[in-house]
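With one protein chain held back, the other chains of the complex are shown just where they sit.
Chain lettering (A, B and C) follows the sequence in which the chains are written, and residue indices restart at 1 in each chain.
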Amino acid sequence: MAKKPLRIGLIGYGFMGRAHSNAFAKVNHFFELGHQVVLQALCARNAEAARSFADRWGYGSVETDWRKLIERDDIDVIDIATPNNTHAEIAIAAAKAGKMILCEKPLALNAPEAEKMTKAVQKAGVANMVWYNYRRCPAVTLAKQLIDEGKLGKIFHYRAKFLQDWTISPDLPQGGAALWRLDVKAAGSGVTGDLLAHCIDTAMWLNGSIDKVSAMTETFIKERKHNLTGKVEKVGIDDACAFLARFSNGSLATFESTRYARGHKALYTFEINGEHASIFWDLHDLHRLQYFDHRDQGQTRGWRSIHVSDGDHPYCKNWWVPGLQLGYEHSFVHQVADFIQGIESGNLAEPTFKAGLATDYVTDAVLKSGKTGRWEKVKKVK
Amino acid sequence: MAKKPLRIGLIGYGFMGRAHSNAFAKVNHFFELGHQVVLQALCARNAEAARSFADRWGYGSVETDWRKLIERDDIDVIDIATPNNTHAEIAIAAAKAGKMILCEKPLALNAPEAEKMTKAVQKAGVANMVWYNYRRCPAVTLAKQLIDEGKLGKIFHYRAKFLQDWTISPDLPQGGAALWRLDVKAAGSGVTGDLLAHCIDTAMWLNGSIDKVSAMTETFIKERKHNLTGKVEKVGIDDACAFLARFSNGSLATFESTRYARGHKALYTFEINGEHASIFWDLHDLHRLQYFDHRDQGQTRGWRSIHVSDGDHPYCKNWWVPGLQLGYEHSFVHQVADFIQGIESGNLAEPTFKAGLATDYVTDAVLKSGKTGRWEKVKKVK
Amino acid sequence: MAKKPLRIGLIGYGFMGRAHSNAFAKVNHFFELGHQVVLQALCARNAEAARSFADRWGYGSVETDWRKLIERDDIDVIDIATPNNTHAEIAIAAAKAGKMILCEKPLALNAPEAEKMTKAVQKAGVANMVWYNYRRCPAVTLAKQLIDEGKLGKIFHYRAKFLQDWTISPDLPQGGAALWRLDVKAAGSGVTGDLLAHCIDTAMWLNGSIDKVSAMTETFIKERKHNLTGKVEKVGIDDACAFLARFSNGSLATFESTRYARGHKALYTFEINGEHASIFWDLHDLHRLQYFDHRDQGQTRGWRSIHVSDGDHPYCKNWWVPGLQLGYEHSFVHQVADFIQGIESGNLAEPTFKAGLATDYVTDAVLKSGKTGRWEKVKKVK
Partner (left out) sequence: MAKKPLRIGLIGYGFMGRAHSNAFAKVNHFFELGHQVVLQALCARNAEAARSFADRWGYGSVETDWRKLIERDDIDVIDIATPNNTHAEIAIAAAKAGKMILCEKPLALNAPEAEKMTKAVQKAGVANMVWYNYRRCPAVTLAKQLIDEGKLGKIFHYRAKFLQDWTISPDLPQGGAALWRLDVKAAGSGVTGDLLAHCIDTAMWLNGSIDKVSAMTETFIKERKHNLTGKVEKVGIDDACAFLARFSNGSLATFESTRYARGHKALYTFEINGEHASIFWDLHDLHRLQYFDHRDQGQTRGWRSIHVSDGDHPYCKNWWVPGLQLGYEHSFVHQVADFIQGIESGNLAEPTFKAGLATDYVTDAVLKSGKTGRWEKVKKVK
């Protein structure tokens, strides 16, 4: 096999470790690339669990100390799939070691950390990317293409929400293992960093930068038991957050996220209203894009439900045939494919750490506004 | 008021008597017509009930014998809203008396009766119409316009169904008063005459005549108590009927109706697939027309959900503003408006008795095929 | 006829004049009431147009000066269907004259005016109501019943929007006749008073009072020609408005309205998320209520699309049969029916002027916050 290997060292084997591993394992089956992805090593503190995960996925070796992984010569890419509070230290060390870096979102606990990470990869000149995977659901990528083609014209409105319902019970503990997203020390924030960060990343990709925000946050359950310590502690994360925003292009926006919306598992939706056309997307039916074009003939104008699965839809010719739907996991495969094409072409795939930092600037401003009750300006990435 | 009166004599005050009365009462409020509809007389055997209904709706007088109503000089239009087994006798008498006639659907118990009625109105030269109201849901009328404009091209397929679920309980009696539709003597047939007749009328309006049919019928509950006699009797109606059909234009069709489909109250749907475009409509969301046009640009092709409420949609400029939906009753108002415009222009609104007879030819062939198990040819109206 | 007449004097014959007249004309056909509505008089400045409207709807007489109408002894109810800037003066005079009053929404140009009107009707002790008709779409009334039964439990979130797209063209003039809603002098505000007022009225009915708001408003087209004067003038209304809110029960809310959302004619939607269940409604499919109940058995849990047309759904037994849908206009008929039952029972139907004032307090706070950029407290009705 003439392909150049791309040797992955994955850190973390939780939900995201699986999603990434699946993408690494599949990408060469479906995409014509110059590199062959190799599952080289898996790193996690628990040696036994790490070995089991490595066996299942075919990782060639196991490490229990991420510093050792980074030191290894036979690793090209460090993939960070650990809780948010570890991203910065690992990424900065990996950059210094000259590794390419893939980092789970949000990039860091907060923007100051993210700034350091961004500087580190820029200084090291290593390829880098943040796993904001939803950009690469084919329907979302199609939305981007339609906007770039000018189909919408001047944009008036953007609205996004990300609704879940899994933390309503007061009996749910607030952290430990799979529940670290509820622990403010590990996660940095609640829905703002976990869910709204996705909405913001997509929004800025589709509609440009955000100037200012006015937010409202809430923690409905004030105290929860911690899974590991067993102690009832104050809850530090935001259970819900809604904010108003102004984009630099003058459009108005509303964003909202919560884990207290009964009936919604992972309802990420966005809508964008332009002078000529509007677009709506919904993660619960991720294979469809809703599109309304005012230039259609009057009597037959209507919202079009585009079943994004045709050969001329983004990424789709690499998969099955029209009408046969892709799912959640494919967005990760597409991101790996684009990352590899980026390093092959020298034109790095987005979002890089710089874009991840831009999102962290917004989430920081949102969290600040939630406290001050004022409109807060959003810092811009230089 | 310079308008010419159009004096209605309504026979029957059941569900359809109300629907027609509402249309008569509203039509001049919303449509600019040369005639003013006058609710002149209401006829029903029960004098007290008739009086109460007349008071409520503003009918000027009451009759208890429809022959007397027909004899009256101050009645222009006889509206027949009685059970099916009475249509023929009343209509033939009314035609002889020179009255215009509106008749509930199906036109008659069977085609031979309907032939006599059709001859009678033709001989008398009186205006006549059958209340196949669904043609005049704005979305259905729009479908007709799109087809007539050639938007669909050659037609390959037609499929229609009308599903209900109100007779599943074996405790439901089979006739008497509001339940006459379950009594074969009063109704002539079950779902075939009651529901499929609607589907067939629309189908032939949109897609031309039907050549042959192959049907399957079923009576799930074999015996039921009769409401009036109290006796358990054999059920004579068809609870369900499905049939295959060939249209004269070569297209294939499936039709189905039942009162045993849990979850569907009055789910009349039709879909038509043409070379270039397809159309779908659904009585449960009657204000929408689903439209797919293959000529749309490839990446943004999709089923369009047309919210039929704009000023340039059929009938809509007479009502509210875009986005505000009409309901079931409006189809009747539209039919009265068109009937009046038809008598004013001399170009009678469809469906006349002749079209009603054509539908009865199909339902007769369907019922016959259900018995013979063979494909049956459909007689054509000359 | 033993029924007591309820003699209506309608002022204004625009869009709302028609909607109200239709409700007056229909209500006794479908609802059993102690009063018979009589279309007694129509008042408008243009005598010829008023006469034409009165003829069409059957109003017995015409006035061109509303003061004269109010003075008449043969009028029981004054119905105000004129632009917002005339509501206060007419209503106060009508109250002094001891008339019952129906007033189009919003109650007034602003809360101070609305306070005077509310005091006037309270002082005069006359029946009064504001035409927030959407409360009486059967699906919305059903939502209220489900909430009152406790089906949702503690409420966490409320979100509502009202999206239109009819003012995007810069060539549209900003006022005169049918376009008075775009003229700040006649309308008081733009989408806030016209559309968000509806959202707020429903929201407070379903979820209680609102404590504070943080708003963002925008006027996309800064200057437009005035239809009557022909002059290009600064646009004074808000084209779009979004706001965050806190209800007194602790729940978080987002509200948004615009006339710049392509593809939406009158998309009023609301969603409410409770501990146990959630509800969603949409004016574009007003006959449906979406309902999710977490207490359903796990594997078959899902959003239920309730087709609100059964006999045990609010108002529905008065109309047709299950599955046959009502439309926009029926909400007005229901409101008249309830108003009449209210005056018969002595328990006045809501929303009275007091409730209308509560909504004006919210819209005033919203408009203020749009200017100050701060959270603003909402004044409460005593």
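Some notes on this structure:
In this text, a contact is a pair of C-beta atoms (placed from the backbone, for glycine too) under 8 Å apart; a residue touches a chain by one contact, two chains touch by 3 or more.
Model, not experiment: these values are computed from the prediction.
Per the touch definition above, the residue from A:234, A:284, A:317 or A:377 contacting the chain not shown is A:284. Among C:305, C:345 or C:372, only C:305 touches the chain left out of the display.
By the touch definition given at the top, chain A reaches the unshown chain through residues 1, 15, 19, 21-22, 25-26, 28-29, 55-57, 164, 166, 264-267, 283-287, 307, 309-310, 319-330. Residues of chain B that touch the chain left out of view are 156-157, 159, 161, 163, 165, 168, 214-216, 218, 220, 240, 242-244, 246, 252-254, 256, 258, 260-264, 273-278, 292, 294, 303, 373-375. By the touch criterion stated above, the residues of chain C touching the omitted chain are 142, 145-146, 151, 288-289, 291, 293, 296, 298-307, 310, 312-313.
Just so it is clear, only the chains that are shown with their structure count from here on.
Each chain gets a centre from the mean of its Cα atoms; the one farthest from the centre of chain B is A. Distances from each chain's CA mean to the overall CA mean are smallest for chain C. Averaged C-alpha coordinates put the centre of chain A at 55 Å from the centre of chain B. Note on chain placement: the centre of chain B and the centre of chain C lie 36 Å apart, centres being C-alpha means. Contacts with at least two other chains are made by residues 264 of chain C.
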